[in-house]
Each structure stands twice: as structure tokens, then as C-alpha cells.
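Just one protein chain is left out here, and the rest sit where they should.
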Amino acid sequence: MARDKYTKKMPDAVDYYRRSFLKRLGVTTAAAVGATYAHGAWGGKSLADAFSDFFQQHYQRMTAEELQETLSRIERKAQQQYGTGITCTDTPPLEGVVFGYAINISKCKGYRDCVEACAEENNLPSDIRYIHVLEMDEGSMNLELADRYYEHETVPVEGKYYLPVQCMQCDNPPCVKACPVEATWMDSDGIVVVDYDWCIGCRYCMAACPYSARFFNWTRPDLPADRINPDTNYIGNRPRPVGVVEKCHFCTQRTRKGRQPACQEACPTGARIFGNLLDPNSEIRYVLENKAVFRLKEDLGTEPKFWYFSDR
Amino acid sequence: MIITSCYITSIKNAESAEGGRIVLRLLSMIVAVATPCIIGAGESDPGQPGQRYPEAPEFTVQPRKDKPKFDDCSRCHEEGDTDPEPRRLKTRHVREIDHGGNRFWCLTCHDGDNIDYLRTSSNENVDFDESYLICGSCHADRQKDWYFGGHGKRVSGWQDERVILACTECHDPHKPAVKPRQPRPQPPVRIGLERQENHPPATSRAWNR
Partner (left out) sequence: MALLLFFRDAFRELFRGSLLYWAWIVFLWAIIALGGWSYIGQLNNGLVVTNMSNQVSWGFYISNFTFLVGVAAAAVMLVIPAYIFDRKDIRDVVLLGDTMAVTAVMMAMLFVIVDIGRPDRIWHMIPLIGRFNFPVSLLAWDVIVLSGYLLLNLGISFYLLFSHYQGREVKLKTYLPFIMLAIFWAISIHTVTAFLYSANTGRPFWHNALLAPRFIASAFCSGPALAIIILQLVRKLVGYPVRQSAIDTLRVTMTVALQITLFFVIADLFTDFYFEGAHSASSRYLFFGLHGAAKLTPWIWSALALLVIAVTILMIRTLRRNPVLFNIACVMTVIGVWIEKGMGLVIPGYIPTPLGEIFEYLPNATEVRISLAILAIGLLTFTLLAKVGMAIERGQVRLRDDIEEELAGLTNEEESESLKTPT
């Protein structure tokens, strides 16, 4: 459904031209490659897969068959590159849903359970963590005094409070404006997603993001086979290629099936409240309407769908 | 002229807003104090989950009674043999009650006549799995948040059935403050780079620490 909305943007003639052009290129080279299924080179992929990778269409422009082909190719590549079987599905946004998140900062104790659960769920390489838990000085909201690398015997530490920051899924996302190739966009459920196979890795979105919420794969993700979460989707937690940008996507592989994001599930204090902003009876709406909430850097006009509030 | 009148109106607005806020605050205090009494006065069907806020979204509480750490009190206590006199208890009881600033003792919450139950401040009998009704006797604001999802934790998915944790899942009623714990590891920096120690000294005057 969402797919139709986007494909419609292109005039049919242009679309036909583009498709036939790509198909011709594809057929020509595929014929040249022949039926040989050479392994080893092409980054551990077969030549045919490497070839299809190169000419892969933008997610929003793929037909249903092309998408299926791509998904099975992703599964094949994971087997070849990481030696583990995964399932990769397509998870279009749900109708009538816009996701929002609220964190009760008086309940956050800085345990970082969310950080690690997120990393496991989303197949994050060892040097990327989507959630920054900032240790803040009481009586101040000065981010410059925040410490992300705190290490203590036990937390919370007296005189400190904890401010978890992740992608705010801005409703006016500067990163989406920045992208020169439309590899990142906001879906109808308000989640800003990335097509990892379309991103060219220019990192302009990282410069544009006011929340340090975007991360680059400086090298091929180091994922040990036994730690890969095999339950993946295209737009979310599948293993990423080298040289592309990724970010928190509110666990689309879970939340678009009605589940909670991994960080909410992991939070031992119940500080995280996730839900549908369009549902007036949802917990998130209760928080927005009954608590004194604030958003980070609201003055920038990014309209985050991520709130903070306090019990105290 | 126009500017002045605008100015006056805005002052008026501010005043009335302030007044409104005070009224609201008073009202909420009254509600908070009165809630248990009102329900107690009703005497109807004490301790039906969800009854405090019928407009709250439906929920079920993840049961705790069947967990192994729960003892059946009636294994030792027979009906009517509980001594209501506050005193220091020996044997298998909780030694210390770090809750309520020393004003509490067992029968503040436990029902001495029916030891497998709890009792609210307005004398309702409450099952252990409905302990939130007890907590709400004092923590009415928090209880309201809990009913509506602003406090507590939802363990089911974000849509459809709403399963939430009871207060006692996180807060030991005898010592409700959440205990400090070791945090998970420090976040990494990029492969091949080293962490840089450029942390600023804690100040921004609160107040000069």
C-alpha cells in the first residue's frame, strides 16, 4: 500500500524507460556471466548476487517480485558472509499508527540494559550503540556536561540523573532533507528508516542530525554467527553492508508486528513508554496529556516524537 | 493605546491562569485524599481490578502469587491467631520495614483476620495479585498513572491485550526504593580508535556543588 503511494510519484513512461534500461543492462551482463556461480570473489558472494546487488532498485521502487528476490538474496548473503541462517521479511508500516516514545527520567537509573538489548536485537556491530545514556548533573540540562562513558560500581550515582538519547524519529527530520539520494525517509508510521542498499555513505545526514542518532559502518559489521538475531526485516535489523549509515528505527521488525521495541522490553524500571500517538487511549497519549513533558532541542523545529517526563 | 490594553489583558490572563492552577491543585489534592474514602464508602465489590478508574484502558496484571518465592501465610497462621499488637517479629518474617517512615507494621497492609489477603486503609479485602489497590491508598497519584500507563511497565505488545506489572514486581513493599546496581558496559568507540578522556568538570553551578 505504502509502496503504491511512492511509486506513483514517478510518471509511468519514465518508470518504463528506467526499468527497461536497467533490465537491459542486467540481462546483458547476466548473459555474459552465464550460468557460472563463482564463489570467493565479490566479497563472499556469488557473481550473480554481486551483480544483482549492484543494480538493486530503491526499496520504494521495487515491485513485489523484485522485493522477494532481494529478500532471499539478503538471506543467502547472510549465510555466505556470516555463516548463519536468517529470515528477512518486508514490514510495511501499519495503517492508522504513528509511533511515539516517552522516557520517564525519574525512573531511568542508568543501567544501560536498553543499550545492550538494542544491540543484540538489531545486530549492531561492536562499535555502534543506538542509545546514548547520558549521565547528567542534577540541576542542569547542559549536554556539554553529560558523560556517556560513565563507569561506576553501582548506578544511579548521587547528584546525577540519566538521560537516554536515541533517534527521536523527528516529524520534521533534518536527516531526510539532507540525503542526496532519498535513501532515508519517514514512513507513514512516523519512523525514519534507511534503505541500507541505496545509501551511498556520504554521511551528510550524520552532519544534519542534532541528536547524534546516526551511525556509519566504517567497516563490515563484525557479527559473530552465534550472536546474530535471525529474525530480521529489510528496513530494520538485517545485517548491514559496509559503508552505509544506520540508525534506531524503533525496532520496526518488532513494533510493526505489534510488539514492543527491544529497549522497552529490556528496561528493568519501566521508564520507557511506547505506543501509538493516534490512539487517544494509548499510554503514550496519557503521558503527553497528563505529565509535564519536554523534548530535546525542541527549539530546532525538528518535532521529535520522543518525549521525556518525570514523576517528581 | 492598543498595546496597553493588550498588556492588561495578558496580565489578566496570567492572573486567571494562575488562579485556575491553584484551584486545580486544590481539587486534585481533594481528589487524591478522598479517592480511597469514596470507594470505601461505596462498599460495593471491593478490589475489583480497574474499578478505581473505569475509564482507564483495560488491563490484566501479570500474576505474582504463583511465583515460588511467595509463601502461603496460612501455612503457619491459622484463622484468628494473628496478634495485632505491633512488636518485633522473629522467624520467617521480614525483619525490617523501610517503608512509611516507621509508622508501618505488618497489619498496615496485611489482613490479620485473613492472613492470605491484604487490607486497604478503608478496610477492603484485597488479593495479593491486586496489591496495587493497597499501594493506591497512599500513592494515589502514582496509582492513577499506573492505571493509565504513565507508570509501571507494560509487558505485552503495544497494541491489543494490555498486560502490566504489579507495583510489587519492581518495588519490594517492605523496602520500595529501587536498589542501585552495576551498569552494563561503557559504550564503545569506533574500531581502531581509542576512547578520549575529555570529560568536563562537573559544574554549571548547582549550586557550586
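A and B label the chains in the order they appear, each numbered from 1.
The rule we apply is simple: contacts are C-beta pairs under 8 Å (C-beta built on N, C-alpha and C of every residue); 3 or more make two chains touch, one makes a residue touch a chain.
Keep in mind that what you see is a predicted model, and the values were worked out from it rather than measured.
**Student:** Using the touch definition up top, pick the residue from A:47, A:62 or A:183 that touches the left-out chain.
**Tutor:** Checking each option in A:47, A:62 or A:183, the one touching the absent chain turns out to be A:183.
**Student:** Among A:46, A:169 or A:217, choose the residue that contacts the chain missing from this document, as touch is defined above.
**Tutor:** Selected residue, touching the omitted chain: A:217.
**Student:** Among A:96, A:159, A:201 or A:230, choose the residue that contacts the chain missing from this document, as touch is defined above.
**Tutor:** Per the contact definition at the top, the residue touching the missing chain is A:201.
**Student:** Footprint of the hidden chain on chain A, which residues?
**Tutor:** With respect to the unshown chain, the touching residues of chain A are 14, 17-18, 21-22, 54, 58, 61, 128, 132, 134, 142-146, 148, 165, 174, 177-183, 198-204, 206-212, 214-220, 241-245, 297, 300-302.
**Student:** For review purposes, identify every residue of chain B that touches the missing chain, sorted by number.
**Tutor:** 189-193, 196, 198-201
We adopt the following convention: only the chains that are shown with their structure count from here on.
**Student:** For the complex, which residues does chain B have touching chain A?
**Tutor:** Against chain A, the touching part of chain B is residues 57, 142, 145, 148-160, 165, 170, 178, 180-192, 195, 199-200, 202-207, 209.
**Student:** Can you list the chain A residues touching chain B in their complex?
**Tutor:** Those residues of chain A that touch chain B are 104, 109-113, 115-116, 125-129, 132, 137-140, 142, 144-145, 147-156, 159, 218-219, 222, 255, 257-260, 264-265, 267-270, 273-276, 281-284, 286-287, 290-291, 311.
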